[in-house]
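Every protein chain of the complex appears in place save one, which is left out.
Letters A, B and C mark the chains as written, and numbering starts fresh at 1 in each.
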């Protein structure tokens, strides 16, 4: 069969990933098996907020079949990233930003799992990050290739898990916390679209002994501000995220 | 390599799928590459609404690594489905309901793409649906194995695409419509969490020549009603879904 | 008795494979250990279904295939003997073998990112028509 996952020790690309991440102090994947809880907005805003706080920040969109961080950031995808002994992630709002969308250009890109895995390895092998204080990783929902690859290739990763107080999100996040805790240390849970009335997310953190990192309130304006850095930075969403950024 | 996708014509399970779906009049996958737009709530509510309207309905949760339709339906996952020359989907609220969660029991179930594909084929081969007017399929976000398998195995499928007016959802749905239209006829788009103020979803339908099937308003109560059939049926969400159900 | 459903699929496949032939000389089916298929029920089901299709079979071989699992993270290979899976969980895996990822971890490194290299479930090895 041709459609196989290449074992890690037989893939030359894997040998260089450690070195590519060598200048990165902390790796924070933003995760949640539930879709639509705000992973993309949290990772984008957190990257911008940390950069505003004077840190060197990278952002990697690993939602390979549905990348959207560039839409939130308002990137036009016109130019290819510069090549210099590898691919230099273009800078946006002070953040080094890498996404497969530079190459797939908002076309539908249906990929089977092993193709996603292949794309992830390729991107990690060719992307030349500068010295970074933080590398944030936007991840897709579900519990499949991208997620497993994040656990495999980014060490030590400190996942930020995003949850809302919807019962469906709580159930998904519970399963994710269980999985993550088997393999690494979870940095904490961010509550999004918090209403104040529900303590479901806090209770979840207590039950699973993970830190509750703070809440982001529901921001009815946020959608209209996406695509503009000034827009995002003027939002109450961003103000709440900045409060969380200070704690990282 | 062992981890390969089995070619369709070499997989004995694939030979029986057509027959398993032989008694199903219409197949409606509920899709959206964007997470959290309401695929699960729409598929669950639509199944209940069509059943209330006197139709024979089946519901299949194909969100293999993050099944949640059973949570919305309040299924306890205690008993296994009955076996009788195959697996009979248990009935809930008049709907024949099948999910991998009967077997994975809300444990984390990280699966690589080819494993998801394998699970889908297995489930389709062993599930014995009764005569159905409608089979609704809940699908995961992204554009990977489950989605490609839905296109492969369910023919003729009439996808219902769920969108919200968030710019990130619009972009994802645009890519999905482009893909789907290459291979089949899209039944139409359902707008969820509609505010009335935005025409983004209607504009999308016009631009891509697909039907706009109707809007489901934002229902601040819906989360508190999940897990109870009476709860769901008493919601404004359900009222809006029923209006759409009548048009199918 | 969901073995009946798998037998139907096997017969459907075999019918295609042999074209119009009514007599099957040999059918070899591997039964992966992980799925704990009931060999007698499967044998009975295949034979009955073939009969109901007006077909006959000379030699139906059901061969067991030991399960081998390999960790994608650390490379460790193991068999089901190395781990404990109680009866109830085996029953769940019986229906959808991928459910194994809900219940097992690599015995060496604890990862669930392992794959079933061999012995997952039912596989047709050989079909020979008369």
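Here is the rule we use: a residue touches a chain if its C-beta (ideal position, glycine included) is under 8 Å from a C-beta of that chain, and two chains touch if they have at least 3 such contacts.
Worth saying up front: this structure is predicted, and the values here are computed from it rather than measured.
Seen in the complete assembly, the chain not on display touches A, B. Note that of B:9, B:82, B:131 or B:203, the residue touching the chain absent from this view is B:9. Between the chain not shown and the residues A:122, A:203 or A:230, the one that touches is A:122.
When the missing chain is restored to the complex, the residue among A:36, A:58, A:93 or A:108 that touches it is A:108. In the full complex, chain A touches the hidden chain at residues 2-3, 12-13, 15-16, 19, 64, 80, 83-87, 100, 102-105, 107-112, 115-116, 118-119, 122-123, 125-126, 128. Chain B residues in contact with the hidden partner, per the touch definition given at the top, are 5, 7-9, 148, 151-152, 179, 182-183.
Everything that follows uses one rule, which is that only the chains that are shown with their structure count from here on.
Per-chain CA centroids place chain A at a distance of 26 Å from chain B.
Residue positions 5, 148, 179 of chain A each touch two or more of the other chains. Of all residues in chain C, those that touch two or more other chains are 72, 112-113, 115.
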